[in-house]
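In what follows, a structure is listed as structure tokens, so that the remarks can point back to it.
A protein chain is absent from this complex, but the other protein chains hold their places.
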Amino acid sequence: MKKGSKRPSLRQLWQDTDLDLSRIRPADPGDDDQVRWEQAHARRLDAAELRLFRRAYPVLCVILCLILSTALVLTVAYMPAFGREDSPTNNEVAARYIEGATAEAGAVNAVAGMIIYFRGFDTLGEAHVLFSSVCAVMILLEVEPDRRRLRRERAEDRLYDLTRDSVLKEVTRVLEPLIFLFGLYVIFNGHLSSGGGFSGGTVIGAGLILHAVAFGFTDTERFFNRKVFDVIRVAALLFYSAVMLYFFYTGANDLDAWIPRGTPGSIFSAGFILPVNLAVGLEVACTMYAMFSLFRRGRV
Amino acid sequence: MNLLTVLGRILDNYEECAAMVLFAIGFFMLILHRNLIKKIIGMNIMDTAMYLFLASIGYIEGRAAPVLEDGAADPALYINPIPTGLVLTGIVVSVSFTAIMLALSVRLYRRYRTLNLDDIYTIIREERK
Amino acid sequence: MTELEIFRLILLTFLVVCAAASAVSRSMLVTVIIFMTYGLVMSILWVVLRAPDLAVTEAAVGVCITSSLFFVTLRRLNLIRKRGEEDADSEEGK
Partner (left out) sequence: MSFVLNFPAVSIVLSLAASVASVAARRWAKQISCLVVVLGMAMSAAVLAYTASAGAAFTYVMGQAPAPWGNELRIGILEPLFALLFGLVLLLCILSGETTLSEKADPKKRYLFFVLCDLIQASLFALCYTNDLFTSYVFIEICTIASSGILMIRDNGPTATAATRYMIFSLVGSSLFLLGVIMLYGVTGHLLMEPLRKAVASVWAAGTYRLPLRVIIVLLVVGLGIKSGLFPFHFWMADTYGTSLPGAAGILSGIVSKGYIFLLLKLVHRVIGPDVFYASGAQNVLFLFGVLGMIVGSISAIHTSDVRHMIAYSSAAQIGYIYMGVGISPALGTVAALFHVLTHALTKPALFLSASRLADVSGGSNDFHALQGSAHRNRVAGIVFSVGSMSMVGIPAFMGFISKIQFALAGAQAGAKMLPTFIALAVSTVLNVLYFMRTVIRIYTPAPEQGEHVVRARQQLVFDGTALCFIGLNVAIGLFSQPVIELLGRGLALLG
């Protein structure tokens, strides 16, 4: 089923060659599955109804998308102009987020003040989006490691360790502390300068991934395994929920909330923004690394 | 609708319009491509286009990022912080979706040895018979 | 038109070109690499749009994490192979 023999050119353009069926190796030879698969493959080529559908489908899609993009560009053209001071979004809401950033939230970074102090419920949901997605990825990819698989993984790891690029290792050795330091800086300075839990957490997660790539999972498991992952994310999210519940309860009932605001600009200030940033950062870092690990070897 | 005024408006809003073109490209990829990986990339492009759109709504020419230096909390100095916060949420959401879709494509490939959705539907239909 | 605006226009053009290129490119690996570039340009654009928070996040998420997830997936689907490794890794797809 090589491309380019008889199909319309439009379709050629929008189909990839990489995943062409002819390139796919069948599973184990002699397998029942394979026979069935090959039969299906043969029949698939002359499913007439589907051929018609496939030919009509791109045309329909192009038309639909052209309509959509024209409509959207036209709509946007009639929206408030770009970069002006008199745009409707520049209203009292935005003004208070900036004015209240230091006065109410105690944060110098108005974005951190807004997402954690003013709109804390959204951000609580956001942290749980990551949690739910790692649950879904676990459902799809997690495999229980039996002894054989573990042994094979170890052996592979050792083999990779010998053959792995020494340039990568040396560069990682130099870069890694810097990456982690930068990540921690971004988390701890989330209320003072741009950044925060999500940004810093992803940086740290990227650092963990780099470590795993350069030194192997066996090495990473010395300080990060399933248990650590579970403890960190459960503790971080529960802490976050508890803090937010306290905020919601005191805020809605007009009670005086105990918020240690400190002096804006110093590191221990801005109430709960720093601990919340820390919790979120840890959770994000763990989750990012866990996703990579799940994809790579089917477990955290 | 005068064509010239519309063009002028489009030029006025070039940033948002570019975001909408990107959105259309992403949408195009998401629904037209039969390959899952391409669909996922299309989804990502679509999402980032929306974030670009959101950020350009809040942008005000000549103002600084909303980090209040020296405690000067004058709203006339800084851009709107809301879009930044919302985009931050959105980026996290789209990376979650990407991870799930990629995991799904790994699983589908294990089972059907192809990532072309049409082929997968055909195989399923064949197997059902 | 200020310099900043011209710079922004260049970045926007680059973004659109990247997106279109990743839509029509035929190799998966190239597509993902183009997408990485797209993320990088996007993170520069965030700086220009006065959103440094987003620049850091986009650089870490779009360029590092999403792309590494894509690469791992492609590796598991046998679309990237090491040199000399023809048919190893066959149990990976099982």
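In this document, chain identifiers A, B and C correspond to the written order of the chains, with residue numbering beginning at 1 in each.
The rule we apply is simple: a contact is a pair of C-beta atoms (placed from the backbone, for glycine too) under 8 Å apart; a residue touches a chain by one contact, two chains touch by 3 or more.
Worth saying up front: this structure is predicted, and the values here are computed from it rather than measured.
S.K.: For the chain that was dropped from the view, give me its touching partners among the shown chains.
M.R.: Missing chain, whole complex, touching shown chains: A, B.
S.K.: Which of these, B:Leu36, B:Ala65 or B:Ile91, touches the one chain of the complex that we don't see?
M.R.: Going through B:Leu36, B:Ala65 or B:Ile91 one by one, B:Leu36 is the residue touching the chain not shown.
S.K.: Please identify, in ascending order, the residues of subunit A that touch the omitted chain?
M.R.: 71-72, 74-76, 78-80, 87-94, 96-97, 100, 104, 117-122, 124-126, 128-129, 131-133, 135-136, 138-140, 142, 144, 230, 233-234, 237-238, 241-242, 244-245, 247-254, 257, 259
S.K.: Extract the touching residues of subunit B with respect to the undisplayed chain.
M.R.: 23, 27, 30-31, 36, 39, 43, 46-47, 50, 53-54, 57, 82, 86, 89-90, 93, 96-97, 100-101, 104-105, 107-108, 111-112, 117, 120-121, 124, 127
Heads up, the rule we're going with is that only the chains that are shown with their structure count from here on.
S.K.: Quick one: name the chains whose C-beta contact count is the highest of any pair.
M.R.: More C-beta pairs are in contact between A-B than between any other chains.
S.K.: Any idea which chain sits dead centre by C-alpha averages?
M.R.: Taking the mean of C-alpha atoms per chain, the most central one is A.
S.K.: Measuring from the mean C-alpha position of subunit A to the mean C-alpha position of subunit C, what distance in angstrom results?
M.R.: Taking the mean C-alpha position of each chain, the two centres sit 14 Å apart.
S.K.: Just give me the whole-number Å value for how far the CA centre of subunit A lies from that of subunit B.
M.R.: From the centre of subunit A to the centre of subunit B is 14 Å.
S.K.: Quick check on subunit A: which residues sit in contact with 2+ other chains?
M.R.: As it turns out, subunit A has residues touching two or more other chains at 14, 16, 19, 27, 109, 111, 194, 196, 198-199, 291, 295.
S.K.: Could you check subunit C for residues that touch two or more other chains and list them?
M.R.: In subunit C, the residues touching two or more other chains are 23, 28, 31, 52-53, 57, 61, 65, 69, 73, 76, 93-94.
S.K.: Any idea which subunit C residues touch subunit B in the complex?
M.R.: Checking each residue of subunit C against subunit B gives 8-9, 12, 15-16, 19-20, 22-23, 28, 31-32, 35, 38-39, 42, 45-46, 49-54, 57-58, 61-62, 65-66, 69-70, 73-74, 76-77, 93-94.
S.K.: Tell me, which parts of subunit B touch subunit A in their complex?
M.R.: Result: residues 6, 9-10, 12-17, 19-21, 23-24, 27-28, 31-35, 37-38, 53, 56-61, 65-69, 71, 73-75, 78, 80-85, 88-89, 91-93, 96-97, 99-100, 102-104, 106-107, 113-116, 118-119, 122-123, 126-127 of subunit B touch subunit A.
S.K.: In their complex, what parts of subunit A are in touch with subunit C?
M.R.: Interface residues on subunit A, with respect to subunit C: 13-14, 16-19, 25, 27-28, 109, 111, 186, 194-196, 198-200, 202-203, 205-206, 209, 213, 288, 291-292, 295-296.
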